[in-house]
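Of the protein chains in this complex, one is absent; all others appear in place.
Coming up: chain A.
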């Protein structure tokens, strides 16, 4: 076996495969360059390009407003990182409540259904406004009036509902035979969920979850509507007295810079899972 040498036919076949692969790369490269050049040419040759360049892409203004916007942006990032944890916990808890069977948990199940229906239905920006201005107005004892806090709560509630449905679809996608075989081993239904179903479900829904988190990163910009000095609010402030929209572009670039790594990570994770699932199934 070890003395096998590729036959001349095989060597020629490898050359053909190689040249086919080269051709694919060539097509991809030429096409990509052509598309980008074309788009650039169309934009730069449009009649209003000089005005747009001056109002949106002023380098000096970008440099001047950058530090303040970055300070505000830190609020967005902090909010995202804190909310993410609570969203995951809330989402999974609601999903589990919705798939539970126990009669004792019926009220919880109903609350969970109402919650997802309600909070997925209300536009996130309205939730932020209602909670950010509404709860402080109640003047309840022992509750903070911090609008940043309540805007965060609004995001958690809104995204928690989405994430709950993502988790639930993952749990539902696990074949019932998995629960059956877990129960056949004597595991209770909660145990079967905990040790067999949920671990498989979570793995399956990681890509859509990350998708929601990329969306959340951007939606932290919504806290600007209740007057928190985040990146967007700071930028809006600057555009007001500079009569120039460059600060908005600066904010956009910041959001892109933090979402791209997460997006690439999502892609990579998806590909890896695909490889794994296919490895066994030939």
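The rule we apply is simple: a contact is a pair of C-beta atoms (placed from the backbone, for glycine too) under 8 Å apart; a residue touches a chain by one contact, two chains touch by 3 or more; residues count from 1.
FYI, contacts and distances are computed from a predicted model.
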Listed names "Amino acid ABC transporter ATP-binding protein", "CoA transferase subunit A", "Citrate lyase acyl carrier protein" or "Probable 2-(5''-triphosphoribosyl)-3'-dephosphocoenzyme-A synthase", matching UniProt entry of the absent chain
"Amino acid ABC transporter ATP-binding protein"
Logged for chain A, residues touching the omitted partner chain are 1, 4, 6-7, 9-10, 13, 16-17, 20, 282
